[in-house]
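All protein chains but one are shown in place.
We just call them A, B and C in the order they show up, numbering each chain from 1.
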Amino acid sequence: MSTLVKPMRTSEDYLEHLRVMKPNVRMNGESIPRDHSVFKPAINCVCTTLELPRDPQNEELMTASSHITGKRINRYLHIHQNPHDLQMKQKMVRTNCRLAGGCMQRCMGMDALNAVSVATYEMDHGLGTKYYQTFLEYMQNYQENEWIGNCAQTDIKGDRKARPHQQMDPDAYVRVVERRKDGIVVRGCKICIGIAPITEELIVVPTRALTKEEDDWAVSFAIPADTKGVIILARSRAPKDRKAVKAPIAEIGDTLGMVIFDNVFVPWERVFMSGAKKGEWEFGGRLALLFALNHRHSYCGCKPAMVDIIVGAAALAAEYNGVEKSKHIEMKLAEMISVAELTFAAGVASGVYGKVTPCGTCTPNPVYANIGRRHAGENIYSEDKGLAEIAGGIPATLPMEGDFLDEYTGPLLKKYMKRAPHISAEDQERLWRLIADLTSSDYTGLLQYAHLHGGGSPVMEAIALLKEYDLEERKNIAKYLAGIKSEPIRTWKGAEWKSL
Amino acid sequence: MSTLVKPMRTSEDYLEHLRVMKPNVRMNGESIPRDHSVFKPAINCVCTTLELPRDPQNEELMTASSHITGKRINRYLHIHQNPHDLQMKQKMVRTNCRLAGGCMQRCMGMDALNAVSVATYEMDHGLGTKYYQTFLEYMQNYQENEWIGNCAQTDIKGDRKARPHQQMDPDAYVRVVERRKDGIVVRGCKICIGIAPITEELIVVPTRALTKEEDDWAVSFAIPADTKGVIILARSRAPKDRKAVKAPIAEIGDTLGMVIFDNVFVPWERVFMSGAKKGEWEFGGRLALLFALNHRHSYCGCKPAMVDIIVGAAALAAEYNGVEKSKHIEMKLAEMISVAELTFAAGVASGVYGKVTPCGTCTPNPVYANIGRRHAGENIYSEDKGLAEIAGGIPATLPMEGDFLDEYTGPLLKKYMKRAPHISAEDQERLWRLIADLTSSDYTGLLQYAHLHGGGSPVMEAIALLKEYDLEERKNIAKYLAGIKSEPIRTWKGAEWKSL
Amino acid sequence: MSTLVKPMRTSEDYLEHLRVMKPNVRMNGESIPRDHSVFKPAINCVCTTLELPRDPQNEELMTASSHITGKRINRYLHIHQNPHDLQMKQKMVRTNCRLAGGCMQRCMGMDALNAVSVATYEMDHGLGTKYYQTFLEYMQNYQENEWIGNCAQTDIKGDRKARPHQQMDPDAYVRVVERRKDGIVVRGCKICIGIAPITEELIVVPTRALTKEEDDWAVSFAIPADTKGVIILARSRAPKDRKAVKAPIAEIGDTLGMVIFDNVFVPWERVFMSGAKKGEWEFGGRLALLFALNHRHSYCGCKPAMVDIIVGAAALAAEYNGVEKSKHIEMKLAEMISVAELTFAAGVASGVYGKVTPCGTCTPNPVYANIGRRHAGENIYSEDKGLAEIAGGIPATLPMEGDFLDEYTGPLLKKYMKRAPHISAEDQERLWRLIADLTSSDYTGLLQYAHLHGGGSPVMEAIALLKEYDLEERKNIAKYLAGIKSEPIRTWKGAEWKSL
Partner (left out) sequence: MSTLVKPMRTSEDYLEHLRVMKPNVRMNGESIPRDHSVFKPAINCVCTTLELPRDPQNEELMTASSHITGKRINRYLHIHQNPHDLQMKQKMVRTNCRLAGGCMQRCMGMDALNAVSVATYEMDHGLGTKYYQTFLEYMQNYQENEWIGNCAQTDIKGDRKARPHQQMDPDAYVRVVERRKDGIVVRGCKICIGIAPITEELIVVPTRALTKEEDDWAVSFAIPADTKGVIILARSRAPKDRKAVKAPIAEIGDTLGMVIFDNVFVPWERVFMSGAKKGEWEFGGRLALLFALNHRHSYCGCKPAMVDIIVGAAALAAEYNGVEKSKHIEMKLAEMISVAELTFAAGVASGVYGKVTPCGTCTPNPVYANIGRRHAGENIYSEDKGLAEIAGGIPATLPMEGDFLDEYTGPLLKKYMKRAPHISAEDQERLWRLIADLTSSDYTGLLQYAHLHGGGSPVMEAIALLKEYDLEERKNIAKYLAGIKSEPIRTWKGAEWKSL
């Protein structure tokens, strides 16, 4: 394993940068600094991605050799070169998210850059453009600076019944409004953008397939998040009720934002797609799908981690409630586990059947990445239900911390909080607070939405799945068995199959 | 229809009383008044139960003739006399909850008193006690004062593997610690008690079936909520984010509490079951089930109302997103509607097959009340999922009000919020806020827990269902068809069937 | 209760008629008589509808007073006059199907005639036609002859993307090809027609809504099943394996057919809709829906009966396997029961909220009839799964009867068949055969298809449901709560509501 050339970046390095970035983050009508306490929970999550790889025991899991410089880098900065890389990425994500208590908030940037790698290379070969070299140079910077990047994909979209070029307001999808000698000017708005208020780099990719009238919307670039003209409207979600009873779950949370590009200038050395050449629109859709594909593969790591937490809490609640041996509780746990592990298995298969593209970047198998994320997305509400069923009603109704600390009511609560004889009232309270934070707090809905829609909704994955799936071969099998004229049924010869 | 003898009680009357009640409500370590702003959302809900019956057009729906005095009373004060009463109650609940934006918070008291009516009458006939007359006198007071009452049923329960009399701490279930000439003294703790901080009367019933060692735990009574020795630890849950964008949904919410009975004296004229007579334990379980039965029937009215709101929001989101004619959206709406209406239908059948007991009180059919509540409980998470799917991710990520009002970002948000051409940006925002309040706010988890566990969890309803269901007759039918020796198959002759 | 004017028709009367009907039933390339043994299982089911009402204890349940003659008639011959009639019909169906071991095969005729009653009356009032009087006279004959009728609705439909008048072959939907002085001539083909080979009367109604070009397809009539030009291609499905181990389940089954109308003449006194008058097409769709509505209400009686049988078999298997007290088995049974009783409850609500139309015929509430049938249809495969899960694999693999009777292997099977000590090897075998007949025989697939698609598929019911549902009111509630301009929210005033 190549050795680390320099000490890896620390959380403090990152925070230091956040402090000096130009103020363009706003919340509730005011400008707020990037290191504001409201972002602390999300920053804490990001910091796990910086600290874990610094622990030598995690080196294999969380670092990789740069395909550009050969140096050992944080795996979140890596362009995957083979199926093994994809599998390591998936494992890193699951491991990291378990420790972060949920989303570690850093896969988006990695997934976007892996997508840009493939799309720029393909575009250069198809259209004779020169974006791949731009990408490689940017990527080298990105790795050397060990940036935290995210991805801005989802456009505001305006009227759902109109295509980008048919919108009353053409800015409903981010677009190039001017092409200059030194770069491009873009306008538009991206929503539901994870870690927007605390990212260092914004990596922008298109949101959907485009048509030939839509070269202007075929735009991808990376800019510092505090670039002039960028306005970030922040939201932050975290469990809110804790003050005294400290616990890791109470320190974490998510932040995201709406990102407005109000005539933002992007120099050419940061532009990966600009619609400058006729035909780039075709690669807009390709890039959109490639990001979704890489991101859905990452979800096959993070979603199982989320279920690990939910299942752990449910199993602990079952133990504390003394019902852990009841067969119907066991069946419920098995059902919950099944969601996690089928999702993880889909990620494994997506990695194993990953494909090394001509530029050397390995992309996950789309059938398995899509069914994996879809399965997780379809089931997050059931997982919460399972936890709530096993826990019972108390996480939603537990008296507040002050009542536990109060001289008058504290002793009464201690008396009445006791359940299983071997569990202290304090641990009992801590478990209920964990479950409340997960399933009955200001954070709950965000978790549910993020797991349902994040990375693309189940409907989107079904559509992507059907696009990639070799349904014709299945129809062919049915025809053969029915005695209807059919093509010869294929037997398995690896890469010859469009899909499995 | 009998005329109202006096003007019905107003919201102001109720608030006036809350203001003068003795201070025994605490939150987060402090004593707080019952009219504190934190309870305002829940008080608003309760007030709908006072105001709606005052509207003459709602008279038939929301008032009834007292079986004690013959006077026209608010139907929430009524002891149901026949299947028609049960159906009217169910309709009242659904109508009221639609307007309250969720739980109207007042059925518990009604359901508890209907249960006490039957259980005291049966106990008197079985054991020769005199509780039914006590109940009738209390009930007359209750109706004349038009009290807001709730029900305190769920004990803290301690070690789930031990019965009440086997607990290390015998107070794990509320119990009589002393029987005096003038009344009883009780100790224990009830949890998850709806509207505890703002109720006027606490109506206490046992939580489970008891055994012969457990007469001391066979205890039921009603007391003013500010009785000496009662400590109420309050929680309040409501959407929190609104300041400027006023809307009814932003004015409502729930409150509930843990209620500690710290050696509370209850005079005999308010005692409905005390374990004073050997054998009362048998009626403890009966009373517990009767409350659950009545309450589950009420849920067959309120849960469909909740789904009405969710479906309405989903249908509106589909319209605003321009996908209302898409077949898979229609199928999703049909699925959501089906949950609401099957639950409602179960309530209708429970009422139609309700049974007038010897004391004249009509109890709902238990098979249908249980399957109805169970079906709603099993599906609330799916309903939220359905709404979130149709809405998309934005309810969870919408910028805050201040950003919409801000001079700098307001116009940009107005520009980018537009979707369907015929919907204003403001209405669009309002819809997202409604959906956020329901599915991604501090209120969300409580709604989910309340709909899952409120009135008894699906598992409890499955158990109650199997207890009442004539499974033997089904086995008999199977035996007959299999050619195994069987009893004659019954044909339908109404009341002769144990169940349907 | 009015007394029966004459002894009711017997099974022997019915069989006698089948024997003398003209031979137009064909199977597998041959003409076969209507009393052929292959139809015996289905005939046995029909006969229960003749025999049960003859038992005086079933009089209230299974007979009614004709609204035409006032005479007491078999309820299957009745036009329902009020919600009570609908409820009695639903109970009759459930009771009858339990005893028939599944479909009693006679509700279609009743449901079709109830639909014709309303549609002809409405058409006469809308268009000035005279069909209602024709219907009444036919109906009087039908009641006096105590006919067995079915309903032929589903057209072959040809190209699903084309409307009736756009088909390459206009006969893809049954249509009038000639209108004569004495009647009409019709051509076309109806499929999936229950009891076609053993019905006495075929009652034909349209299959879908029509457009103004489609008066020729607006056709409804009743004819003897052996009318010239009618060809019935029969299928029969029943458990096949039994020879020695006699049991009621082995005596029953279904029959159905494709019915071809090869230029069939229908005299005017049997025509209920003919497209002779411009505008009849509008009532074609209405009649199609009315039959579906009545039939779906009937399904709310028969499907619960089918589940009664499945649940009974499952509960017996659990008992014989000694797992009847296992909590996860109990939860599974509760889930299965829930399907039956929610469906039944939907039927009850559909009846209670039934509407007496101007001609005096009472039609079920469409929202509840549709959600009820839909719920049953969505769950039949789960019910079979539940039974198979509890039974284990043996119903599918049980040795054949001959092995049990064989001198050599019989004693070994007796030895190895024993499970629960208190159950004889013979009863054990009988139970496995019952479950095999239901879930692993030639009959199984038909049962599954019939319960999925019979009366209209879940998708059709979802569409019908949405058509009738007051979704606008739910959107209105959502608008009100969101603070969007809305109509006043309605409170419950019975008939004023379009739906609940």
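Just so it is clear, a residue touches a chain if its C-beta (ideal position, glycine included) is under 8 Å from a C-beta of that chain, and two chains touch if they have at least 3 such contacts.
This is a predicted model, so every value here is computed, not measured.
Enquirer: Tell me the shown chains the invisible chain touches, ordered by label.
Expert: Over the full assembly, the chain not pictured touches A, B, C.
Enquirer: For the chain left off this view, which of C:Asp13, C:Asp55 or C:Asp169 is in contact with it?
Expert: With C:Asp13, C:Asp55 or C:Asp169 as choices, the missing chain is touched by C:Asp169.
Enquirer: For a quick check of understanding: of A:Val348, A:Leu398, A:Leu413 or A:Leu447, which residue touches the chain that isn't displayed?
Expert: Checking the options A:Val348, A:Leu398, A:Leu413 or A:Leu447, the one contacting the hidden chain is A:Val348.
Enquirer: Using the definition of touch stated at the top, determine which of C:Leu18, C:Cys192 or C:Ala218 touches the missing chain.
Expert: Only one of C:Leu18, C:Cys192 or C:Ala218 touches the chain omitted from view, namely C:Cys192.
Enquirer: May I ask you to list the residues on chain C that touch the chain which is not drawn?
Expert: Touch set of chain C with respect to the missing chain: 26-30, 154, 156-161, 168-169, 171-172, 189, 191-192, 231, 233-235, 237, 240, 256-258, 260, 262, 321-323, 328, 380-382, 384-385, 388-389, 392-403, 405-406, 408-409, 412-413, 415-421, 436, 439-442, 444-446, 448-450, 452-454, 457-459.
Enquirer: Under the stated touch rule, tell me which residues of chain A contact the chain that is not displayed.
Expert: Listed in rising order, the touching residues are 52, 55, 57-58, 60-61, 87, 91-92, 94-95, 98-99, 101, 245-250, 308-309, 311-313, 315-316, 319, 330-331, 333-335, 337-338, 341-342, 344-346, 348-350, 352-353, 367-368, 371-372, 374-375, 427, 430-431, 433-434, 459, 461-463, 465-466, 469, 471, 473-485, 489, 491-493, 500.
Enquirer: Give me the chain B residues in contact with the hidden chain, please.
Expert: These residues of chain B touch the chain that is not shown: 326-328, 330-331.
Quick note on the criterion: only the chains that are shown with their structure count from here on.
Enquirer: If each protein chain is taken as a node and each touching pair as an edge, is the resulting graph a line, ring, star, complete or other?
Expert: complete
Enquirer: Specify the chain most distant from chain C by Cα centroid.
Expert: A
Enquirer: Taking all residue numbers at the chain B to chain C contact, is the shared part over half or under half, that is, same or different?
Expert: Both copies touch with mostly the same residues.
Enquirer: In whole angstrom, what separates the CA-based centres of chain A and chain C?
Expert: Between these chains, centre-to-centre, one finds 51 Å.
Enquirer: Of all the residues in chain C, which ones touch at least 2 other chains?
Expert: Answer for chain C, listing residues that touch two or more other chains: 330-331.
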